[in-house]
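The following block contains the structure, expressed as structure tokens.
The complex appears here without one of its protein chains, the remainder shown in place.
As written, the chain order gives the labels A, B and C, with residue 1 at the start of each chain.
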Amino acid sequence: MLKVGLLGAGRIGLVHAVNIAGNARSSLAAVADVNADAAQKLASNYGAAVRSSRDILDDPAIDVVLIATSTDTHSELIESATAAGKAVLCEKPVDLSLERARACLAKASATRSPVMIGFNRRFDPNFASVRKAAEQGEIGKPELLSVTSFDPSPPPVAYIKVSGGLFRDMMIHDFDMSNFLMGARPVTVRAVGSSIVDPEIGRAGDVDTAVVTMTFEDGRIAVIKNSRRAVYGYDQRVELLGSEGLLQAQNMLENTVVKSTAAGVMSAKPTYFFLERYMTAYAAEWEAFVSAVLEGRPMPVTLEDGIAALAMAEAATSSARTGEAVEVAY
Amino acid sequence: MLKVGLLGAGRIGLVHAVNIAGNARSSLAAVADVNADAAQKLASNYGAAVRSSRDILDDPAIDVVLIATSTDTHSELIESATAAGKAVLCEKPVDLSLERARACLAKASATRSPVMIGFNRRFDPNFASVRKAAEQGEIGKPELLSVTSFDPSPPPVAYIKVSGGLFRDMMIHDFDMSNFLMGARPVTVRAVGSSIVDPEIGRAGDVDTAVVTMTFEDGRIAVIKNSRRAVYGYDQRVELLGSEGLLQAQNMLENTVVKSTAAGVMSAKPTYFFLERYMTAYAAEWEAFVSAVLEGRPMPVTLEDGIAALAMAEAATSSARTGEAVEVAY
Amino acid sequence: MLKVGLLGAGRIGLVHAVNIAGNARSSLAAVADVNADAAQKLASNYGAAVRSSRDILDDPAIDVVLIATSTDTHSELIESATAAGKAVLCEKPVDLSLERARACLAKASATRSPVMIGFNRRFDPNFASVRKAAEQGEIGKPELLSVTSFDPSPPPVAYIKVSGGLFRDMMIHDFDMSNFLMGARPVTVRAVGSSIVDPEIGRAGDVDTAVVTMTFEDGRIAVIKNSRRAVYGYDQRVELLGSEGLLQAQNMLENTVVKSTAAGVMSAKPTYFFLERYMTAYAAEWEAFVSAVLEGRPMPVTLEDGIAALAMAEAATSSARTGEAVEVAY
Partner (left out) sequence: MLKVGLLGAGRIGLVHAVNIAGNARSSLAAVADVNADAAQKLASNYGAAVRSSRDILDDPAIDVVLIATSTDTHSELIESATAAGKAVLCEKPVDLSLERARACLAKASATRSPVMIGFNRRFDPNFASVRKAAEQGEIGKPELLSVTSFDPSPPPVAYIKVSGGLFRDMMIHDFDMSNFLMGARPVTVRAVGSSIVDPEIGRAGDVDTAVVTMTFEDGRIAVIKNSRRAVYGYDQRVELLGSEGLLQAQNMLENTVVKSTAAGVMSAKPTYFFLERYMTAYAAEWEAFVSAVLEGRPMPVTLEDGIAALAMAEAATSSARTGEAVEVAY
């Protein structure tokens, strides 16, 4: 039974708390958050203690630390937690600065403590099924990947200003999805982006609609489309064309009801946001982490994976600004 | 090249004229209709002559007669046409009277002229594909058939009064579909019906909504659902459960466009009526008839098939009235 | 916080235990089962005590009793539990004997303790959504209901012998679904059934494939199709035709992945059995029960509902035997 210290009691911390408590091989021992009320509320729901991050890291009874704090604290917490000998699951992104993330990797690696980055979408049953079918050669050799990833509505502009921009904050999931499904990292990235959803986002220096094309050493191609607004819900699809077929993961819908009237045939919308859509993915992610820790197997998503996605985001950000193709420096 | 005489220049006659002219092995030679204007208009479109039915039947240059007149003339025209040595394609139903239809069968059989009954749905690519897959054992042994057949809106009550009723006029197609897909004729029929779409239909002595359950000698079961009103279009589906799977033929839609908005996900309605839905079926039906005639093969749908469907309709009509199960007398 | 005593630690008891523990307003206090090991294992997972049924019923600290024992004990346990002042959620069916169930109703009603029958499918989000849309008039007046309900594979013949037969054991869910969606109980029932899936089932006196047609006072019609075997998974669909449209609840699939190859287009099968398919339904059912108990509102599914479904099953069993229509005696 893994004893878990949860750093961060916000929205995503809550999701993790449910899974930690619901997993037969882990229990929530302690919670830390700068917001004492949030920490207290979450802790009492699960019979956990409210403690400081420092306390948690120093406690030898804590086996595992789950980092669900704000992005600017990730690198430092990964370093302290691994230094303290904890196994770590850290939310994405590792850091907004690629350089800082690399320094973190160097320190963390030296400790040999296992670190997993929370790219939850890899554990979505639909995407995982695409990956498995591709690996098993069900569509021959994968050649052309297409990722569609639209949020239902843009976050506040205040958030966007500190988010690192669409490529680091939102598309980073899709960069990792591409690495996951293609089984390789792209050589070159070409990005275009604009702020047509909300000009305020443009004035804040970011884009809200973007297309990134990536080419691989062996000639394969991947394309990612992002928009901050899809009024019909959370649109999360992939398509992988191979030499012997096509794999598509379609959206999950709110229900299976179809209504046919004189006005047309109406079906349910995609589940509205990531909590609904990825509920099972978060649980599977936690289970994968717990298994790997307890059984001494490699982390299913590594710190290097987190840094690769960050390097791609950096390249895309640069390409969208200059209009030129950028080689990714991993 | 078969020279065709078309008896009846109404709506269904027009459909056949297009296919006769469009088929490389048939041409429309003559048209007859009590409505001289209709006959003239159709004939001039296809370079055919307007003649009387009698003239057409007496003309040795005419190879084939297509009977698309009103139901009460079918039996007599089949008899005269086969007596005149023509190959005959006659629209369903053979007759409203089962006894009269049997007499027609006796006379027509004696002539050895081939007669096909126009159960066009057997030639719909979707239903034909279900039949083929079932025959090839793709779902093991078929056990339970379900036919859904809803018209978009009821015909005028004046028509209903002379139609022979829902079971003879509308469900007769579905009785034949059951025979086609099950490869056997049912032993017993149980019918329930009511007039909930329009009480006027009830006052005219008919039902507008009905469910018929049929059992087969070997224990298999088929169920047919009919309604005279499906405001969203022409709903024509079958489902066949077998020991190793399920086959479903779904509706054909007006187009493949899907619109997702905040209000929901909207797709196209089924094609609105039988002319759109069964356009390809009518062409394939004609081609099947032409092939069989020219190549001397058995008719794809026989007069016996038409009489079997009529016997089932008779049994269902009786069952719906008495509330009791009726054994079908073929 | 409701303290719950769970009677029965079998497969369905486990499902309820998860929901009892996962609901913020209930906790699992005690478990009873004739199989001591099963009771112990379940209890220890949730920190509950293993006790006898009698002990649980006698304990004033227990607010609620959930009856998940074998069917032959339901009536008696409902009577004892309500006599002991407990709120009761009892799995379906109430009893295999309609007479016994009615006696139970009489006794339980006298106590004024609330009793809910576990027709879990009413809480499936898909079926619930059909009901809601129908109630709100989105398809006008509902006229013709069709319920398709196929199990993936038949239970052991030994089970079938004590199950009360397909109509009482399996179709009872669909009878309740019809009552739920039509908002009314049928007057007359016509059933046909046969044992084509497995002749052993026939020798045991039961059927494995059945179609039941039901007519309502106002002329509406409902039809239920059951098969004990659908090799592709748990097939659970409804269709409700109304004067202004059609509502369909389709199957839930294992995932949303579509694979297109030269061999065809392949998508996922329906979820395999009731535990997967109705997982959310069981949770919603428990929440509805807890809410109703704590807020003093009427039970969402009553003992009378359970008896109505049983009366319909009885009528169908009789109709399938005699071949005649049977009026339901509620």
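Keep this in mind: a residue touches a chain if its C-beta (ideal position, glycine included) is under 8 Å from a C-beta of that chain, and two chains touch if they have at least 3 such contacts.
The shown structure was predicted, so the numbers you read here are calculated from the model rather than taken from an experiment.
Chemist: Shown chains touched by the missing chain?
Modeler: Touched by the chain not displayed, across the whole complex: A, B, C.
Chemist: Looking at the full complex, which residue from A:Leu2, A:Ala21, A:Ala184 or A:Val223 touches the chain that isn't shown here?
Modeler: A:Val223
Chemist: Considering the whole complex, which of A:Met1, A:Ala106 or A:Val231 touches the chain not shown?
Modeler: Checking the options A:Met1, A:Ala106 or A:Val231, the one contacting the hidden chain is A:Val231.
Chemist: Touching the hidden chain in the complete assembly: which of A:Val192, A:Leu253 or A:Leu294 does that?
Modeler: A:Val192
Chemist: Name, in rising order, the residues on chain B that touch the hidden chain in the full complex.
Modeler: 125-126, 129-130, 133, 138-139, 244-252, 254-262, 268
Chemist: Please output the residues of chain A touching the missing chain, sorted low to high.
Modeler: Interface with the chain not displayed, on the chain A side: 141, 143-144, 146, 148, 150, 188, 190, 192, 194-197, 209-211, 213, 215, 218-221, 223, 225, 227, 229-232, 235, 239, 241, 243-246, 323-325.
Chemist: In the full complex, which residues of chain C touch the absent chain?
Modeler: Those residues of chain C that touch the unshown chain are 230-233, 253, 260-262, 264-270.
Throughout what follows, only the chains that are shown with their structure count from here on.
Chemist: Give me the ID of the chain with the smallest distance between its Cα centroid and the all-protein Cα centroid.
Modeler: When every chain is reduced to its C-alpha mean, the one closest to the whole-protein mean is C.
Chemist: Quick check on chain A against chain C: do more than half of the interface residue numbers occur in both copies, making it same, or fewer, making it different?
Modeler: Same; most numbers are used by both chain A and chain C.
Chemist: Farthest chain from chain A, going by mean C-alpha coordinates, please.
Modeler: So the chain farthest away from chain A turns out to be B.
Chemist: Which parts of chain A, given as residue numbers and ranges, touch two or more other chains?
Modeler: Each of 260-262, 268 in chain A touches at least two other chains.
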